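Missing here: one protein chain of the complex. Every other protein chain is in place.
Chain IDs A, B, C and D follow the sequence of writing; residue 1 opens each chain.
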Amino acid sequence: MLKLENVTASYGAVQVLFGVSLTLEKGSVTTLLGKNGMGKSTTVRTIFGLTDAIGGSITFEGESLIHQKTHKIAQRGIALVPEGRQVFPTLDVIENLVATSRYRGAARRRAAVDEILNLFPRLAERRTSFSGLLSGGEQQMLAIGRALMTDPKLLILDEATEGLAPNIRREIWAALKRLKSEGMTILVIDKSLKPLCRIGDQHSILVKGKTAWTGLSAELEDPSSEARQLLAL
Amino acid sequence: MFELIAEQLLNGLQYGILLFLIAAGLTLIFGVMDFINLSHGSMFMMGAYFSILAQKLTGNFLVAVLLAGAGVFALGMLIEVLLARRLYARSHLDQVLVTYGLILLANESVSTIWGSVPLYSGLPEILSGHITLPLGIPYPAYRLVVIGAGFTIAIALFLLIQRTRIGMLVRAGATHRTMVSVMGVNIGFLFAAVFALGALLAGLAGALAGPLLSVQPGMGETVLILSFVVVVIGGLGSIKGAFLAAIIVGLLDTMGRAFLRDLLSSIFSPSVASDTGPALASMLVYILMALVLFFRPEGLIPMQKRA
Amino acid sequence: QDQDPVKVGFVLSLSGPGAVIGLDMQRGAELAIEELGGTIGGRAAEFIFEDDQRKPDVGKQAAERLVQSEKVDVVVGASFSNVMMAIHRPVTRAKTLLLSPNPAPAPLAGEDCSPYYFAVPFQNDQPAEAIGIHLNNIGVKTAFILAPNYQAGRDLLAGFKRHFKGELVGEIYTPLEQTDFSAELTEIRSANPEAVFIFYPGGLGIQFVKQYSQAGLKDSIPLHSAFTVGGATLEAIGEDGLGVTSGSQWAYDLPNEANKAFVAAYRAKYNGIPSEFAAQAYDTIRLIDSAAKAVGGKVEDTDAMAAAIKSANFESVRGSFSFNRNNHPIHNMYLLVVKKNDAGELVASADSLIVKDMPDAYVDACPMGK
Amino acid sequence: MSSALILDGISKSFGGIHALSKVSFTLKTGGIHALIGPNGAGKTTLVSTISGALTPDTGTVRLGERLLNGLSVHERSRLGLSRTYQLTSLFSNITVRENLALSLAARETPGLTFGQMARRHSAKRFAHQIDQALEDFGLQEKADANPAVLSHGDRRRLELAMAIITEPKVLLLDEPLAGLSSADAETLVHLIETRLRGDVPILLIEHDMEAVFNLADDITVLVNGEVLKSGTPDEVRASSEVQAAYLSEDDDF
Partner (left out) sequence: MSFIRTYGNILTLALAVAIGPIVAITMNDPYLLSTFERILIIAVAAASLNMILGFGGMVSFGHAVFLGVGAYATGLMANAGLTSLLVQLPVVIVASAFIALFIGAIALRTTGIYFIMITLALAQIFYYIAVSSSSFGGDDGMVIYERTTLGGFYDPFDNYQFYGFVAAVAVVLILSINHLVGSEFGQRLVACRENPARAEALGLNTFGIRLTAFVIAGVFCGLAGFLLANQSEFATPGYANWQRSGELLAIVILGGVGARSGPVLGAFVFIWLEHALSGWTTHWAAIFGPLLILSVLFFRGGLASIGTYLGNLRGERAR
């Protein structure tokens, strides 16, 4: 569905990606791992055209995404839960969900909002609060809900559970599992290995802007594997 | 006496509504999009001039007002594409300087094209007379039309910003521009359209205010600061707030001018009163603004609470 | 002769809100210069125009530049009294001649009069004094008066009050930048005077007169003015100006020869009716020229020039006039009424003589020549 | 053990939202006290009322014997109260070294200092302390870089270094491990364990339960602004209420 081949990218003069390759099968969950600063977020930015790829190819459903406008890329059905949440602070919870929704028709949209509020009851309690005032965890839920409201084919989560309490983390993993079972394709970046292994079909590790390892959960779960070496100190 | 007060209240209301008309576009560009546009007054001035030009060409006041709005809309679009869009991500200061440059350019262009002699924007016969209101108050018909137009625009704008997704998207884009496009919205186009809409409102206000104010180069600056005052007192981004603030400012200013001197002269000597009365009257609006910001720094009806 | 050219410097409001009047004065001056073939007193001349933007500090810089850098022989300026108050001292202190083509604030006619300073058109108060007298003549008992709050506004209202014998039911000074008069009009209606007198030059006048008419006051309370309805503004004011009167030393249809020639030439060059401001500037240039001729072209001899100017030996477009001891005019004051002339143009036309050979009110305070 | 920080009956609401209701607990000298609870439970709000950034509606805060109510943030800071922020909060346009120097200088001479020399030498004046901190936190190589270009892990470490370099009497840490890779998180836990434990009482907010149970001497669980449970790690872990409201294994889905 989404295929990155040997992607390179830089911020101005500083090159950050040196060859990232990823293949996401339709309906699968892929995880992107790596220590801090290895280029995970940059990879995501490059997919959305926020950072210009200087080499390699990115295709979604067979069509190239390179040099496309960000909003056009998103309109193809890719949604992002960004690092640092980036909810719209001056909009309330419901407005955050509705503003960029791609469901047409008020009734359809209302149903979708209800679904999200079901998924995260905490948000229902805060529905008229400005999202800038929500606690960190509440904002993360809202960011996920906002992404789902665009009815995406591919959902990308950058730091899916950062700052979330264990019980919420569990809910988010459960939600992702459900979305997966409904056939959604998911790319997730996170640091908690255990749940990633359970939910992910395929894993990639970035080291210094390069795909250093790609494999299955079983290999990652083995504490003595090469993959674990790459993630440790 | 009662009639005098009633009539002055009406004057204040009318002035307030006029202020709202002028400030309406600014609540979009400054209040919602968070772009400091000093050239808003120039858009207002262009509206007045375009309407005079269109009146000469078409001979119809209403058509001229609409044409003026359309003209300024196009101008706003041009400015957005050429300048404003490069500045959203920059500091407010850069916006101040660029739009200050635009003021200079606009005033100079206008006086080169139309001369610096004030022009008069004509009115159709039916509007140039006065109507007798209840209590036997004669009131200029056109001023009543302005009041009507102000209310209409206030309601339309309120619905647009608070009740449509366009409003939400603009508010979202003001703080997290890239995020909006990551969510699949063409923010560049949206901002251009809203910026131009703000200009359009300024242009309409100029066309409508033309018959009430002097149409001359620099006419925008006298109203510019007042419109900023109105937007800020009302609470950034709040249409309701701007409307409320405009009415309060209009009433305060008019009542101050009308009664402060007499009020003071009942306390102080007439010479002191006639010296301080007008002074205090012109300060009232700014004193109000200082007080509002002191006690409610986010304005009367705060819309944007930042995290 | 290989003399340097005569240098005349102008300080006028050529941009900003005062430009309505300043540019009109520039036109009047340029017409005179053209008629003189660019000479003064028979000598080649250079004319330098500076813009004061109606700001006193800017005007003062401009005047100092003219005097110190350009070393002009005569300064003509300003357009407005506030600028005049600022340029008066630096110019006269340098013993350079200063001729006002328009503003003549009260202090400069009295205590601060100077041998190097001449107010060519009038003393500010005079037109208003004339209206005050006129209202007495027609038996008006109550009046309401308004002007912008600056030097000339205060001068004019003082002038009005000097002679008006009826009761003042209202006296309002509005901020100089105020153009919406709804609150004041309401006060006027509530005070219900027999007459209203205003001084609203330029754009202010256009607004006031239009709004006065729109409020329905024009039919019930006659409007009298000074410097408000005239060539510079009547086109914009339109029919709402019909019937408004003014006091003035000049009207476009004063029947003297100099005036006829001026109006015809002005029409030919600019295709319109001249304003009083154009006429005053025109007069000022011709006065300078006449004086320069009288001293045989020796304009550098300031004291001789001053004496020659004082004798005012030229045909003024206002008809006869002479300078008083304080270098301010003694001349006739006319009543002007706005009407349509035979060609269908809106004009402020001379209706009657109010005062003959009127001196200004401050001459006694001037120590000069006592 | 005596008490370093005593909270008594703290309540705070924002409009209709009761973020804190009658929260009381005591931070013992030398101990590490963890504050846990679901998102939006009021943990950050509590830290802000202690630091003085928010004024509680009711309740008192004491630092040892000293009542802090009514004091401003900077006054409390000078009394020895240090905090870190949930989202990293540094001076991003001066170097790491200058960030640390500023921290020290602010505590040393709180008044207005107009001297030019002071600035030139402030880095030198504090050189010893700063070098020690850089070494403790593994930031030696980054000393002259601006925080803006540091990796997330480095920035979290600097955040902590700035808070402790002034040798505070009480340290408030709001999610110091958030966003760190497991390797970086381990280093930081180790650092707290070795460098800080015992020297300074710490109030630790964290969602990383492994770290909390490793470090904490006492745990208070906050839910909906109320203290649900306070006790030793074992007591808390055993509580079924806490299990239901907050804890539950990550992979239990």
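Convention: a contact is a pair of C-beta atoms (placed from the backbone, for glycine too) under 8 Å apart; a residue touches a chain by one contact, two chains touch by 3 or more.
Quantities reported herein were computed from a predicted structural model and do not represent experimental measurements.
The absent chain, not drawn in this view, touches the displayed chains B, C, D throughout the complex. Remark: the omitted chain is touched by one listed residue; of B:Gly59, B:Gly101 or B:Pro270 this is B:Gly101.
Of the listed residues C:Pro56, C:Pro193, C:Pro222 or C:Pro359, the one in contact with the hidden chain in the full complex is C:Pro56.
Along chain D, the points of touch with the absent chain fall at residues 51, 53, 72-74, 77-78, 82-83, 85, 89-94, 102-103, 105-107, 109-110, 112-116, 118-119, 122, 162, 166. In the full complex, chain C makes contact with the omitted chain through residues 14-15, 51, 55-57, 60-61, 64-65, 68-69, 81-82, 85-86, 89-90, 149-151, 175-176. Within the complete assembly, residues 36, 38, 83, 86-87, 92-94, 96-98, 100-105, 107-109, 112, 221, 225, 228-229, 232, 236, 275-276, 278-279, 282-283, 286-287, 289-290, 293-294, 297-298 of chain B touch the chain that is not shown.
Rule of thumb we're sticking to: only the chains that are shown with their structure count from here on.
Counted as hops between touching chains, the shortest connection from chain B to chain C is 1. When every chain is reduced to the mean of its CA atoms, the largest separation from chain D belongs to C. Centroid to centroid, with C-alpha atoms defining each point, chain A and chain D lie 30 Å apart. Centre-to-centre separation between chain A and chain B, using Cα means, comes to 44 Å. Chain B makes touch with chain C in their complex at residues 3-4, 7-8, 11-12, 14-15, 18, 111, 115-120, 122, 128-130, 138-140, 142-143, 211-214, 216-219, 222, 254, 257-258, 274, 278, 282.
For chain A in complex with chain D, the touching residues are 34-37, 84, 122, 126, 129, 133-138, 140, 159, 162-171, 173-174, 177, 191-195, 198, 231-233. Interface residues of chain C, counted against chain B in their complex, comprise 15-17, 19-20, 23, 149, 171, 173-175, 177, 179-180, 182-184, 186-187, 189-190, 202-204, 206-207, 210-211, 214-216, 232-233, 236-238.
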